[in-house]
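Below is a structure I'd like to ask you about.
Missing here is one protein chain; the remaining ones are kept as they sit in the complex.
Right, chain A next:
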Amino acid sequence: MRLIINGESREVGAATLAALLVELDYEGGWLATALNGEVVPARERDTCRIADGDRIEILSPMKGG
């Protein structure tokens, strides 16, 4: 299925948000995720189902002022 991940269209096979992070080689406890504009806490990624056309944001700490 096709998802919009961090603004870019990607073809993926994962069925949950947790599986998606593994499939895309994301790792680390410092990531924050959102599905269609709503925050998905780390503990809910295992049960968070994703569907074709979903918009997903994967963020991490960055310098800032």
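Annotations for the structure displayed:
What we mean here is this: a residue touches a chain if its C-beta (ideal position, glycine included) is under 8 Å from a C-beta of that chain, and two chains touch if they have at least 3 such contacts; residues count from 1.
Operating definition for what follows: contacts and distances are computed from a predicted model.
According to its UniProt record, the chain left out of view corresponds to "Thiazole synthase" among "Asp23/Gls24 family envelope stress response protein", "4-hydroxy-2-oxovalerate aldolase", "ABC transporter permease" or "Thiazole synthase". With the whole complex as reference, residues 5-7, 24-26, 28, 30-34, 37-39, 41-42, 57-65 of chain A touch the missing chain.
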